[in-house]
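The other protein chains are all here in position, but one chain of the complex has been omitted.
A, B and C are the chain letters, set down in written order, and residue numbers restart from 1 in every chain.
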Amino acid sequence: MSAAAAIPRSARRRGPLGVLARNRVAQCGAFILVSTLLLIAGIVLFSPYDPNDKDYMAILQPPSLEHPFGTDSFGQDVLTRVAHGARISLLVSVGGLVLGGLAGTVLGMTAGYRGGWLDAVITRIVELLYSFPTYVLALCLMLLLGYGASSVALAIGLVYVPNFARLARSMTAQAKAENYVTAARLMGQSAPRILAREILPNIAAPLLVQFSAGLGFGIIMEAGLSFVGLGVQPPTPSLGVMMADGKDYFQNGPWVLTLTGLSVAWIILGLNLLGDGLRDALDPRLRDR
Amino acid sequence: MTGLALEIRGLDLMLDPLGRRLHVVRSLDLELRRGEVLGLIGESGSGKTMTGLSLLRLEPEGARLTAEIMRAGEADLLQSEEAELRALRGRAVGMIFQDPVGAFNPAKRIAWHARQVLVRRGIADWRPAAERLLAEVDIADTARVLGAYPHQLSGGMLQRTLIALVLAANPAVVVADEPTTNLDNIVEQQILRLFRRLRQTEDAAFLFITHDMTVAASLCDRIAVMYAGEVVEIGTTAQLFEDPLHPYTAALIATARALEGEAERLPELPGEPPSIAEPRTGCAFASRCARRLEGCTLAPVPMIPLEGGRRVRCLLHG
Amino acid sequence: MRVLTWLLLRAGSAAFMLLLGSLVVFLLMHAVPGDAALAALGDQASPDAIADFRRLHHLDDPLAMQFLAWLRGALRGDLGTSISLAGGFSTASLIAGSLPNTLFIGAYALLLALAISITAGSIAASRHGRVEDVLATSGAIVTISMPDFWLGYVLVLLFSLELGWFPAYGFTRPGESFLGALHSGFLPALAIAVPMAGIFSRMLRATLLETFRRAYVTSARVMGFGRAFVFWHYVFRNALIPYVTAIGLQARYLLGGVVVVERVFGVPGIGSVMVDGAFARDISVVQGCAVVFLLIVILVNLLVDLLCGLLDPRTAA
Partner (left out) sequence: MAEAPLVDVQDVSVRFRRRRSGLGGLFGPPPSFRAVAGATLTVARREVVGLVGESGSGKTTLGRTILRLVEPSEGAILFQGEPITHLRERALRRIWGRMALVFQDPLSSLNPRHSIGAALAAPLALSGTPKSEQQDRVAAALQRVRLPREAAERFPHELSGGQLQRAALARALMRDPVFIVADEAVSKLDVSVRSQILNLFKDIQQELETSFLFITHDLHVARFLCDRVAVMFFGRIVEVAPAAELFRTPRHPYTRALLATLDEAGERAGQRSAVDQEAPGCIYRAQCPRRIGRCDEAHPPTLMTAPGHALACHNPG
């Protein structure tokens, strides 16, 4: 019976790891991220300077071999501070995105699957959150919670809740109308099981892309909030704090602000490239072109 | 002057998606006389749509198209200049699609579409001409249709309109790619009836692409059967239905007959059409063929000319 | 008639959103730690003065009453009094003075971003896969990776400190001199516009490419229509609705960017007012600004909806 002939296995791997194996853009982004993270770790562990070591003999020195990114107005090594700052900024951003991503996904999936009044209520809340300019929402929350790294993370999370909720809701509603979900219902699976087992694996990829793009914006937000002085507070060396500091002597030592910002842009570029590569490879409409 | 509306010799089309080379149309020969309807029959992935797009030189980007001859009327379709090809599209070869709704610009009214086509043909006073064209395809309330947006018309109505617009440019060949597949049974019959009438009144030759044997039988003078990128058999409709030579053609016709009759069980063709990506040495149909010979899998099977203009790609008839 | 009904419904829903948003902001601000009376009168204030202050500002009323009172005031254009500025400036006058500057910078940035993105996105899509596309795409991803306020300083370094073309700091109000505002507002607007343009042109490119794949585009090419004709009438026209929708969704990022960039260039806009208010823990100012920002975004979305309705024949007919 030739209907029972062997079925060839598809050679292409799916999922994020498979994408990484064949998408150049994603590889490029991953390379930037991994190498930069290693560099940051190396500097944090092995730098001869402490981020808060003040050297009044070497104030505002332009970049040199000794201080590749120069020194700031306290004579602190900018590169070391950037590495420590990047660590803090990344932690804040990741923390915020994890919070916002989890809350948004849960809200969105619930709304999309349940529909009805619950959907209407959640959609309204999400729409409302989405109608506040990013920094405005964050500012209000910072006032409430007090300044500091954890508050910034919470603010980033809150800003990102609607993004995840909207995405998760529309994709869940779409998936719910798909035949495979109907089939699962007819097979007797319960709603939570269908959400977790049938729908989540199918909508995880775009959420992941959103997460990676959101990380970049989270870093910008942390920097922005700290920059105007309403975010992470000195002496904690976050990237935003350093940039705020750098702007005060921008004319005398432009490298502090410029190079710190460049480092921020570099990390975000890595995140964006990774996210782009993932999206291109995972979006079936853009695949096979 | 050959008197042929369309002549294709040795057409090959190679696609290159993501670096995988796909040979989707293989050494294809076709010819259409003026006023003739040729049915191009095949299953999904058999290369029939790609053949149609090749005639308009709208093969996908990055594809490699080669042929010895490809002419529509007086026009040489093997041009490489995009501007020259553009001048040929619509005039030498026109095309009608499976989904009539998708064939219209959703942001513009039908009148806009008609005006673009007619003004391009040099008819400044386009409106009466448009009304005449629509009347020719049995549309009664032309004013309403012209004033409507595509989404306000039914599929059958849009398909009629598209046929009228395509014929307006007097093309030598009209490629109709499954033009009735998306329509309901009764509307489908109406459109087929329209085609049967048009082939008598229009100069154009029709290349009618379909997967449905019955539809092809009801409309076409001759039929070409495609399988896995190759034409495996070509002949008049009567020849094919009375005496199919290629085992694949025979199986298709037997299935259609069994369904129309009151059979208890349908004749089965084992297996499934091969993937176009698979490498092959001999006949693409060999693995499913009950009358396979030793030589079938050894070397590519050539097209064998028979009497009465028939051709078949099968060693049983060599 | 239909349009009017639709508008009324849509406006009603927007008003509801604004009301809900105001309530949320009110509650948030109310929960901010610290005593408004102490903040206003200082630590040395006598208990009697504090009690007077609380009575005067209805701070001891139930929350719902306080919100209703605030709402009544807001509807009359009274958003309370700033406690941080000497002389008891009204919050409404602070906002009224600064809002035009913010709107000017925002609209300026939006126009720049639109101009850049329509050019870049169109070129990238119509030259898909070629050098122009690669350049535009990489340019876009680089620009969206840059923090806008930092870009502001880089622009200052380049165009003010090096070339001296634009002022590094300060802003001429559009009411005083429109040309001056265009000149002095260029760098802040550009700093906001460049990353925005990156986002916009990526979106435009994606929707254009998707539209290119539509059957009606093939159908137009089959009719032998010219490349430019097909691009404008078939592709671009039909990509407009998703593009405009996508732009509407960016309003909160654009205005968010304004808040920070105003600080960089010293633009006396509502973003600066809000940040100053936050520093001073001036609740009435922060609250007023937040609600006004919310109002702007809601209005922008209303406008986008209306525009999409007009662009779509399915609704316009």
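Please note the rule applied: a contact is a pair of C-beta atoms (placed from the backbone, for glycine too) under 8 Å apart; a residue touches a chain by one contact, two chains touch by 3 or more.
Remember, it's a predicted structure, so these values are computed and weren't measured experimentally.
S.K.: Out of B:16, B:61 or B:184, which residue would touch the omitted chain in the full complex?
M.R.: B:184
S.K.: Which listed residue, B:33, B:211 or B:292, touches the chain dropped from view?
M.R.: Residue touching the chain left out of view: B:211.
S.K.: Which of C:6, C:67 or C:159 sits in contact with the chain that's absent?
M.R.: Considering all chains, including the one not shown, the answer is C:6.
S.K.: In the whole complex, what residues of chain A lie against the chain that is missing from view?
M.R.: The list for chain A reads 1, 3-10, 178-180, 182-191, 197-198, 201-202.
S.K.: Kindly note down the residues of chain B that lie in touch with the hidden chain.
M.R.: Touching the chain left out of view, chain B contributes residues 43-44, 154, 156, 184-190, 211-213, 218, 248, 251-252, 255-256, 258-260, 262-263, 265-270, 272-273, 275, 288.
Note that only the chains that are shown with their structure count from here on.
S.K.: Can you name the chain that lies farthest from chain A, using the mean of each chain's Cα atoms as its centre?
M.R.: Chain B.
S.K.: Mind naming the chain pair that shares the most C-beta pairs in contact?
M.R.: A-C
S.K.: Can you work out the whole-Å distance between the CA centroids of chain A and chain B?
M.R.: Centres of chain A and chain B (C-alpha means) sit 51 Å apart.
S.K.: How many angstrom lie between the centres of chain A and chain C, each centre taken as the mean Cα position?
M.R.: 22
S.K.: Can you tell me which residues of chain A touch two or more of the remaining chains?
M.R.: Answer for chain A, listing residues that touch two or more other chains: there are none.
S.K.: Using the touch definition from the top, list the residues of chain C that touch chain A in their complex.
M.R.: The touching residues are 17, 20-21, 24-25, 28-29, 31-33, 141-142, 144-151, 153-154, 156-157, 161, 206, 209-210, 249, 251-260, 263-264, 271, 274-275, 278-279, 281, 286, 289-290, 293-294, 297-298, 301.
S.K.: State the interface residues of chain A toward chain C in the complex, per the touch definition above.
M.R.: Residues in contact with chain C: 124, 127-128, 130-136, 139-144, 146, 216, 220, 223-224, 227-230, 243, 247, 250-251, 254, 257-258, 261, 264-266, 268-269, 271-273, 276, 285-286.
S.K.: Under the stated contact criterion, what part of chain B meets chain C in this complex?
M.R.: Those residues of chain B that touch chain C are 56, 58, 61, 82, 86-91, 94-95, 97, 99, 102-109, 116-117, 120, 149, 151-152, 162, 165-166, 169.
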